[in-house]
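Quick one: this structure, given as structure tokens, is what I'll be asking you about.
What you see is the complex with one protein chain gone and the rest in place.
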Amino acid sequence: MIKENDRVLLIGEKREFFVRAGEGDLSTDKGIIKLADLTGLDTGDIVKTHLGVSFKIRIPRPVDFFSYAKRTGAPMLPKDIGTVIAYTGMNKKDRVLDAGTGSGVAAIFFGSVAGFVDTYEIREEFSKICAKNIADAGLENVRVNAGDFLSVESDEKYDVIHLDMQIEKEHVKHAYGLLKTGGYLATYTPFLEQTFNVMDAAEDLFSEVVCHELIGRELSRTKRGTRPSTRVCHTGYITICRK
Amino acid sequence: MIKENDRVLLIGEKREFFVRAGEGDLSTDKGIIKLADLTGLDTGDIVKTHLGVSFKIRIPRPVDFFSYAKRTGAPMLPKDIGTVIAYTGMNKKDRVLDAGTGSGVAAIFFGSVAGFVDTYEIREEFSKICAKNIADAGLENVRVNAGDFLSVESDEKYDVIHLDMQIEKEHVKHAYGLLKTGGYLATYTPFLEQTFNVMDAAEDLFSEVVCHELIGRELSRTKRGTRPSTRVCHTGYITICRK
Amino acid sequence: MIKENDRVLLIGEKREFFVRAGEGDLSTDKGIIKLADLTGLDTGDIVKTHLGVSFKIRIPRPVDFFSYAKRTGAPMLPKDIGTVIAYTGMNKKDRVLDAGTGSGVAAIFFGSVAGFVDTYEIREEFSKICAKNIADAGLENVRVNAGDFLSVESDEKYDVIHLDMQIEKEHVKHAYGLLKTGGYLATYTPFLEQTFNVMDAAEDLFSEVVCHELIGRELSRTKRGTRPSTRVCHTGYITICRK
Partner (left out) sequence: MIKENDRVLLIGEKREFFVRAGEGDLSTDKGIIKLADLTGLDTGDIVKTHLGVSFKIRIPRPVDFFSYAKRTGAPMLPKDIGTVIAYTGMNKKDRVLDAGTGSGVAAIFFGSVAGFVDTYEIREEFSKICAKNIADAGLENVRVNAGDFLSVESDEKYDVIHLDMQIEKEHVKHAYGLLKTGGYLATYTPFLEQTFNVMDAAEDLFSEVVCHELIGRELSRTKRGTRPSTRVCHTGYITICRK
């Protein structure tokens, strides 16, 4: 059920609005919606403009933040986020550290899955955008930190550490120290050289190091026929290291 | 902290044992471990055999059930499970239905992520194996049902429905009826013909239908050099349909 | 050695011109070149403009016609043309039939490899463009025919038949009749449905039917690092059928 200040998607015909329940009005080409009317409603309910045009309510899911989160650069794609979640077995009991978080899109996914997420971003302006996006997603178990991963100290160890940043040997070593036995470091590196660095640094420390490359394609099905689409298909390498 | 009857991994040099804390002994080539000694310990702790050889304790994570769950056939690979989780944005608040669950490996991942999972398997003997695996994983939020997906009725709608089975048009239609607005149907189909069936049936019902193919490769790094490995790289098509 | 009317590439700094040796002048921003001066020269020789600026001569190779042939649509990519040549073992002794030739780019490659090529294009305006491109490539062993593949009759059988067109069962059957024992039919089909048609029609006739899909990527190496590029990577399916 929608509470005041919750983010809400209003889905009309060929148009979508990302709003906040509460004060104020949304003006659309199909009429005006009072945002206070949204509180108390739920996903699937209908709200009408003053002209009587219907919009369907959708409570945003993590995937919606791909479209609506404020960006600081290209976020990780779902296929890569899914790979991190699945190969680390990230779950509700986990304490996760996510460094190099950018606008926090991956952190939104991790926060929806894990028990607790500490997210670090060294560039302060990005960290602020991340904090805003996390708040919009309504995630109270994600702590946004502006700071350098190498300076992280923690008495309580992490189950999963995810790094999406320029990674040097010392980052891999530092991650090892912060992990529980059986826990995972997952790194995302777009270039092969960095990937080699990670694999080499991890090889001597971790019990298992596997680097994955995922080539994703969509299957396009139209009246002319069905074929793999030719859209972007490589993004980066994901290295999964188990302590 | 390990309680009686919990599943535990004991990691020694080049050997691993998947045991249950509680009564009885584990006999290894390095000596005997009393399983009652495991209760109260935690991941990373050490237990010794009567010959003084150390084994490290690891509380199993979902990924460990790939190796240790009893199987009924080839389970979905993590890359495909991750794709379902990420593209549906599966999360702690979700009510999930998983049909055609087989030995329940995907259900173990979904159960570790989602709030509640109903899992259906029509073949009774598989359903029993699934129940055993789910119990081993200690997941109390997964309900194992022996039955046909088409006979599922529910007053409370689902956020995500995952189907890994021979899918006909009626399954897609039935799934639509069981989903919340904004919720997702995710299907896994190894063959193109079934994939076409799903896409065609979903096209008229759902607001968005995207079929993903993921070609996964590992990067092999040895003294001779680095190269993509040539291991299995295609498994199936994952179609994501949003209501 | 360049003869009158031969096509020639003139390579200057950051500019390239595709000209014809013989009458007339080429005006460039670096001065004028008399095209009669090109006859008698060879690949690697230098020609100068009236302002003394050097251009290097290159006698065009089949690959240059990707850039300079007049087009009628998107031509087959070299990776796909190479697949046809290699999997059929196309060679100097071969009599080849190429139908659905479009602007004739694949025919230029086949003509440079095979003994003789008959190329068919049903759309007369495309056939004319093809004839012009073939003439530009200086290939006297390629005969350009405007007509329907299904109407082709030949006492002398072919070693290789290549079809790049909307293919029905009857095309596969007709191709079978025109081939020598041990010869190959190679079809290029962008869509899966057509590919299925070809495979099904060929299955009962040919001794061996293999369908190839080639996902091609370039490796991009810059100062930032090395990574697979994300450019177009699928074009079509190539089915190789041996009589």
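Each chain carries a letter (A, B and C) given by its place in the written order, and its residues are counted from 1.
Here, a contact is a pair of C-beta atoms (placed from the backbone, for glycine too) under 8 Å apart; a residue touches a chain by one contact, two chains touch by 3 or more.
Here the structure is a predicted model, which is why all the values come from computation and not from measurement.
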Chain not shown: contacting residue from A:108, A:192 or A:238: A:192
Candidates C:49, C:72, C:145 or C:195 - the one touching the absent chain: C:195
Residue of B:40, B:177 or B:228 touching the missing chain in the full complex: B:228
Chain B residues touching the omitted chain (full complex): 190-194, 215, 217, 224-230, 232-236
For chain C, residues in touch with the removed chain: 9, 11, 43-44, 56-59, 61-64, 78-79, 81-93, 109, 112-113, 159, 180-182, 192, 195-196, 199-200, 207, 210-219, 221, 226, 228, 237
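Here, only the chains that are shown with their structure count from here on.
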Separation of mean Cα positions, chain C and chain B [Å, integer]: 49
Euclidean distance of C-alpha centroids - chain A vs chain B, Å: 21
Multi-chain contact sites of chain A, meaning residues that touch two or more partners: 192, 215, 217, 226, 228
